[in-house]
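In this view, the complex is presented without one of its protein chains, the others remaining in place.
Right, chain A next:
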Amino acid sequence: MGSTCQLWAFGFCHLLFMNTSDSEEDSYNERSALVQSESPTIPSYNQDHDMSLPQETDTKRRRPVSSGLSEPGPVEREQASTPDGEEEELTLKYGAKHVIMLFIPVTLCMVVVVATIKSVSFYTEKSSQRLIYTPFEEDPNSVGQRLLYSLLNTIVMISVIVVMTIILVVLYKYRCYKFIHGWLILSSLMLLFWFSFMYLGEVFKTYNVAMDYPTLVMIIWNFGVVGMICIHWKGPLRLQQAYLIVISALMALIFIKYLPEWSAWVILGAISIYDLIAVLSPKGPLRMLVETAQERNEPIFPALIYSSAMVWMVGMADSSNTDSADDRRRNEGGARAQEGVESEDDAAQGGRRRYSTEEDLEEDRGVKLGLGDFIFYSVLVGKAAATGGDWNTTLACFVAILIGLCLTLLLLAIFKKALPALPISITFGLVFYFSTDNLVRPFMDSLAAHQYYI
């Protein structure tokens, strides 16, 4: 399992909040995600709030970042151009739509993970194999030693991640795009073929189904190749979204299986903190990445980002305007399992070149969330399902994560800059998990035992 490390190379979770507006024509709703294969196939979501401001006032059709609430920022910018009430209403409507657009994939991923955990025992069996990133084996007998070892494991894991992120930033700074792209393709190959092969094998064993090699080879081959095509090249948007969800679920399952018990919880906490630091502090690697990309007016390196809508760029006169055209808010933590290009942005770029002169074309850009976020949310809920007592705990964690996601989107709308998507959700999730497991569950159990219904 050493190669899973590769998948951590590219920073953390992104949450991109895209500017939205209705697409004028049906064809723009076609929702085909176009990913161009030439390198640098880097998505262009580097629109910073500041850079987009000058154009904001120019293009009257541009809606501000949608969020669930009215923020002073975009509203006052838009006052010159559009009536307030209508603006806020649209903002509200788009904000809610975006939140839903993210809820569904996150929920699906978690459902897949929980369903697998509950049915296929393979992922909850402890194996003697461990990831090399968690070298210290937890001894279930001694609490103190267990705690110490889980802390040490966390330190090892986090340092690996930090090193990987820094390598990534360095590679990006020195324009080694081919290397990054190749690395991503390798990781996605492994995920799509090897992990899904393992997964299928375990599912068949669990359901006691006979499966022959020829059929299996056909299934895995088709699944893998179409997945590579959809993610790294062009494919229907829905299919690409489905593949990203499946990949995140597979990755989360691997983590759930191979991370030792206590280490997993400490790692979750530590990663959220790292996410926070890396994205928000001035010297954070992810922030530097973002800023470098902005300086170069380039899309960020190819990473796995889940995007929920097709982007047809609103007309831009020329490519130098590309930055300002959309105020995309980038909520960047980093992308963990990274493969492939963010199709949305490539489509965006392609779209820009094509519809260069029509300014009244509007697009529905939807929202983006990094796959690392999906993975860690699912790891949290999956572990709650695996080790928590009953469904109460699992549901509580699920709700906590969704609440956290809501709040993060809200903050994103308020601050309009790259924000980490992990900390709030994971904090809520951890709090809910431990409190439900230790407080609510005994309470419910004794209520049930005494047949006292509240």
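Throughout what follows, a contact is a pair of C-beta atoms (placed from the backbone, for glycine too) under 8 Å apart; a residue touches a chain by one contact, two chains touch by 3 or more; residues count from 1.
Everything that follows uses one rule, which is that contacts and distances are computed from a predicted model.
Q: For the chain omitted from this view, which of "28S ribosomal protein S9, mitochondrial", "Gamma-secretase subunit PEN-2", "Dynein light chain Tctex-type 1" or "Vacuolar protein sorting 26 homolog B, like" is its UniProt protein name?
A: For the chain missing from the view, the UniProt record says "Gamma-secretase subunit PEN-2".
Q: Among A:151, A:239 or A:407, choose the residue that contacts the chain missing from this document, as touch is defined above.
A: Once the missing chain is taken into account, the touching residue is A:239.
Q: Write the list of chain A residues that the hidden chain touches.
A: Listed in rising order, the touching residues are 27, 30, 32, 34, 201, 204-205, 208-216, 218, 221-223, 225-226, 229, 234-236, 239, 354.
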